[in-house]
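All protein chains of the complex are present and in place, except for one that has been dropped.
We call the chains A and B, going by the order they appear; numbering starts again at 1 in every chain.
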Amino acid sequence: MAIDLGAVEAQLSTAFPGAVVEREGDWLVLDRDRLPSIATYLRDEMGFDFLTHVSASDYADHLDVVYNVYSTRPELQGPGLSFKVRVPDRVDARVPTVTTIWKSANFQEREVWDMFGIHFDGHPDLRRILLWEGFEGHPLRKDWHEPYYEEDNKPFGSRWPYPENPRPRSAEQRVHWRANVQYPQGFDPEDWDLGADYPPLFAPKVEINGIDTEPVYLNVGPHHPSTHGVFRMVVGLQGETVTNLTPVVGHLHRNHEKIGERNLWNGNIPYTDRLDYISPMYNEFAYVVAVERMLGKEVPERAEYLRVIMGELARVVNHLLTIGFQFNELGAMMTPMIYAFTEREHVLDLFEEASGARMMHNYYRIGGVYGDVSDEWLARCRKVVSRLDRKIDEFETLLTDNEIFISRSRGVGAMSWQEMVNYGVTGPVLRSAGLSYDIRRVEPYSIYESFDFEVPTYETGDVYDRYRQRIAEARQSIKILKQALNRIPATGAIMDGKNAWNVKVPDGELYSRVEHPKGELGFYLVSDGGTNPYRYHVRSECLINLAALEAMSVGHLLADAIVILGSIDITLGEVDR
Amino acid sequence: MLSDYNFIGIFVVVALIFPFIALGLAYLLRPKKPNPVKTETYECGLETIGETWVRFRAQYYIYALVFVVFDIEAAFLFPWAVAYDQVGLWALAEAFLFLGILTVGLVYAWRKGALRWQ
Partner (left out) sequence: MDWVADFWIPLIKAVVVVLVLLLGGAYMTWGERKICARFQVRYGPNRAGPFGILQPLADAVKAIFKEEIVPNHVDKIIYVMAPGISFAAVLITFAVIPFGPEVDLFGQRVGLWVGDIEVGLLFLLAIAALGSYGIVLGGWSSNNKYSLLGALRAAAQMISYELILGISLLAVVLLAGSLNLREIVDFQGTWPLLVLQPLGFLIFLIAILAESNRSPFDLPETENELVSGFMTEYGGIKFALYFIAEYTAMVVNSAIVVTIFLGGWKWPALISDLHPLAGVGLFLAKVLFVLFLYVWIRASIPRVRFDKFMRFSWKFMLPLAFVNLLATAAVVAFL
C-alpha cells in the first residue's frame, strides 16, 4: 500500500536540490523554508492535488508538521505521499502556509496553531479554531499540562473559589471561575471581542435602485434549530442574500486528542464513538484499522465480515438520516426524518444485540471484534437488509420527484469537483460533483476489495445531486451487505489471538484513512512503543468539509445556506472533537 | 340590516376582550424576575452585533407598491361583479377593458423587473 517513495524523492531532489532533508520511515522530511514552492510543484507537476490531512506532533526537541497529499488523477489514485516539515524552534515556531495552494489546509492549519502554537506565515485568517481566545497555552504541546490529571499546572487557583460578589443577582453571574481562571497575557474576558468572527462591520453599503442599504450580520447558531448542534455561522446578509459566511466551531470541544493520548490504545475505541455519534460503528472501524496497520495485525475472516456488515449498516443508516435531516431543513415537518429514524431503530436493535449498546457500541477491537453473533442474528440482519432495500425505494418514491424539493435543491450549493478537491471536501459530497473517489476502492482496507460494488457519481454537486448520491450509495451498501451476509464464514475466530487488554504498539507514525459515511475519516497516530498513543489525531471529515461552506453559500439565500449546511452532513461531535 | 352591524360590533368587543383576559390573567399569575442576561435579544445565544433597525434591503418593497395599485383596482371590481347580472354584456366588455389595463400594468411591472428578486 505504499507509494514509490524513492521515485518521489528523486524527482523532488532534481527539481529542488536539497528539498528532501531526510527520509523517516514512510515520511519525507521536506525543507521548511521552500515549502510553498515545493507544495506547488507537488500539486501541479506531480499530481498531488488533494491535501487531505495536516497535523502536527510535538517531540521534546522539535515540532513536526505533517501533511498527507493524494492524487485525484485516475492513474495516481491510491496511496498518497506523506511528508512533514520540521520546526526546531519551539518558542517562535513558524511554518509557511500551504493554504494558498490547497485551501483544505485552512482549518487544519488553524487547528495546528490552536493546539501546538505553530504559526503559519501567510495564512489568511490564523485564529484559534477550537478553543477560544482566552485560553492560555497550546494544549497538545507536551510541555502543557492538563489540570488535575497532570497536576503541576492548574488554571484554577482552587477547586471552589469564592465569588467576589456575595449575593450574585443571577445564575449567570454566579459562575465560580470568574476571578479564578488564567488568561493569556493582556487578555481581558470582559473586553473580549466576538467581532473577530464577524467580517468587517464597515462592509460597504450596496446601492439598489438608488437606495443604499446596509448589511445585516446574523448569528446562525449555536442555539439554532438547524445547525445540527452547537455550530455557529456568522452570516452577512443583504436582504436575504448571503454575502459572506464564517463558520465558527469549537463550542463542543473537549480535546478528544488530549484525552486520546492519555488513554490506552484499547481505551480509545469507545471514545471514537463520541466523534460522529450518528455512525459510531464506522469511527471505530477507522480507528482499529489505523492501529492494526501500525501493528501489522491480521484480522480473522469472520471478524472482517462482521466489521463490514456493521460498517455498511451504519452507512445506510447515516445516509437515510442525512436525507431525513435534509428534508427537515427544507421544512418538511420531520416526516422523512422520522421515517429514517424508524429504520435506524431496526439497525440499532441489531447493533444492540451484537455489542450491548444502541449508540456507543464499543464493538470493534484491535484485531477483531468484541463478540460473535448468532445465526439468528444473521437471519434477522438479512431481513433488515431487505427491509432497508425496500425502504430506500420508498424514500425515493416519496422524495425524489417532489416538485418543491427539486425547485429548492437544483443548482443550490453547486460546486465543481476540482474546487471541492481543493477545499478538501470528501465523501458523498465530492462524489456527487462527479469525481469517483471512494477510499474503499482507491486504497482498500479490510476486505472491501473482495466485494462487487460501484462508486456512483453525479454531475453538479448541488444539493439535489447530494441527495441522489446518498440514495445511490445506500443502495451500493445494501449490495455489499447482501454479499457479505451470503459469504460470511459460518464459524471462525473473531479475534486475532487472545483478546488483549493492553496493546503495545511499536514505534512509528502513520496516517490511515477510511471511507466514513460522511467522508474521509483519518487517524494520525504516533507511537513511542508504549501502551498509549504518543499522538492521536482525528482527521475530521465534517470539519474539513465545512471549509467549503462559505464558497457554496455566498450568493444564495439564507434559506439555501441552511440547506447547504444540511447537505454537507456534519456532526458536531466530530467537528469540535 | 343595520342592526347586524351592531351585532358585529358586540362581537368585536367580545373578541377584543378575550386577549385582554388572557394577558391580564397571566399578568396576575406569572412570575417576573428579569435579569440582564434573560432580557438580552435572542440571537442564537450570542450578543447581537450592529443595529437591527437599519436601512434593511427589503428586496420586496416594490411588490408592496405594485400591490397598492392592484388592490385598489380589485376593490373597484367588486361592485362590478355584484351588479354583473343587471348590466350584462356591456359589463363584460368593460371588464375586459379594465382587466386589460390591469394586465398591461402587470406586464409593465414585470418587464421593468419589479417582480424580479434582486
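Just so it is clear, a residue touches a chain if its C-beta (ideal position, glycine included) is under 8 Å from a C-beta of that chain, and two chains touch if they have at least 3 such contacts.
Because the structure is a prediction, the values reported are computed rather than measured.
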Contact list for the unshown chain, restricted to visible chains: A, B
Contact residue for the chain not shown (choose from A:Ser13, A:Thr335, A:Ser374 or A:Gln418): A:Thr335
Contact set of chain A toward the excluded chain (per top definition): 216, 218, 224-226, 240, 327-335, 338-339, 342, 402, 404-405, 407-408, 557-560, 562
Hidden partner interface residues of chain B, rising order: 1, 3-8, 10-16, 18-20, 22-23, 25-27, 29-34, 36, 38-44, 48, 52-53, 56, 58-60, 63-64, 66-67, 70-71, 74-75, 77-78, 81-82, 84-85, 88-89, 91-92, 95-96, 99, 102-103, 106, 110, 115, 117
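Criterion: only the chains that are shown with their structure count from here on.
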Rounded Å distance, chain A centre to chain B centre (Cα mean): 48
Residues of chain B that touch chain A when the two form their complex: 35-38, 43-50, 52, 54-59, 118
In the complex, chain A residues that touch chain B: 169-170, 172, 194-195, 198, 201, 206, 208, 211-214, 216-224, 232, 238-241
